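Shown here: the complex without one of its protein chains, the others still in place.
Moving on, here comes chain A:
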Amino acid sequence: MSDNAFDLTRRLFLDRVVQAAALAGMAQLAPWAAASAADPIGRDRVRLGVIGTGDRGRALIQNILKTRNCAVAAICDDYAPHLDKARALLPAATPAFTDHRAMLDAGGIDAVVIATPLHVHAIQTFDALDAGLHVWCEKAMARTIADCTAMVTRSQAAGRILQIGHQRLFNPTYLNALARARAGEIGTITQVRASWHRNRDWRRAVPPGSDLERKLNWRLYRESSAGLMTELATHQIQVANWFFGALPTRVMGSGSICFWKDGREVYDHVALIFDYPGGRKLVYTSLLNNARYGCEEQIMGHKGSIEPELGRIYAETPPRVPGLQQMRRDVAKGRRRTIPIGGATWFPELPVTTPGESLGWGEYDESMLQFEAFAEAVKTGTPAPGLLREAYHASVASLLGESAMDAGQPISWPSGLAFEKLEA
């Protein structure tokens, strides 16, 4: 894509974000949306040091390079092949490190971007905060709820920004969907049915004869990952929390290593129910051996449903036929004129197999926008309101789901969490 085309697409995307943010109630529901679409303050770019340059880290670097207010000032990875691939994306003079502490000591950065295995998110966040830096960290936040909480409290104590990567919070389709749901278009939402189904083993190739299995396939081992819960479910739990406007009260579930019996330790098949106040429920499944139903959140109210990934909204009762309403009024007034009717009919019972309206680059735009919002927060020293709370609760819920599956019994939402007073 050319730079001009990129600028045009970005403007269109930002326009949509601005439109969504301007809808009724969005100032409270997604206060970060409008701020993220505003013009950057000043010309200075926030200098970012990227820790972790694997597949995800390099995708983030590409997003950062397209922002209006960020620059990649340093990179770090302790796996040489990943570091080499990242170097190829950046100017040759960009400092590269194999230890994140060395990068922090070297200075020259305002904030770090953490895209490393889950179990080191917390310690790397702490180190960066201790170095006086701001932190943007990939979701999920950390391997334990205690570490998630500590990341919040320590960032607050340090007076530094902590922002977690949840791109759906910046997606205009999701923002629009939320505004329409809150406006009552789909009625009372009682259930969100969410799934993320893939058909691949989730493995990365390990060099023959090396001892890098647990390092490269960290998502498959419990020490470093809660598997599907922290890598996938956390996104969709955040969406459910958002649309319900509430946090779960308890979670129950069942997990199994059902298909990929290859020595992995994390479940490849999970099914959970998250209870919300008032009897509402998030019904969640994720698996790795069938992709037919893919990734979607089906948000169901008594008047309709929203499927944001497809970008569609469905009414339970099809709307009145305007031409027939006009005809009845005309007849009542003694007036006879052409009845406008005869358009093609939508068949709501049939499955929809076509994706919704394209949002240009989809995740690419949203991820870019996250960084622009992060940079503005760093410049002003003020976090984008509400973002960390959403991410924190999603991470806690995903880890709670893992615990419920392991225990084989329901687990209630814990007390003593960050933001608790705010929620109360």
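Here is the rule we go by: a contact is a pair of C-beta atoms (placed from the backbone, for glycine too) under 8 Å apart; a residue touches a chain by one contact, two chains touch by 3 or more; residues count from 1.
In the analysis below, contacts and distances are computed from a predicted model.
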TODO: Tell me the UniProt name of the left-out chain, picking from "Simple sugar transport system substrate-binding protein", "SSS family solute:Na+ symporter", "ABC transporter permease" or "FAD:protein FMN transferase".
DONE: "FAD:protein FMN transferase"
Open item on the list: Given that one chain is not shown, which residue among A:42, A:91 or A:319 touches it?
Closed with: A:319
Task: Positions on chain A where the hidden chain makes contact - done: 312, 317-321, 323-324, 327-328, 331-332, 334-350, 352-354
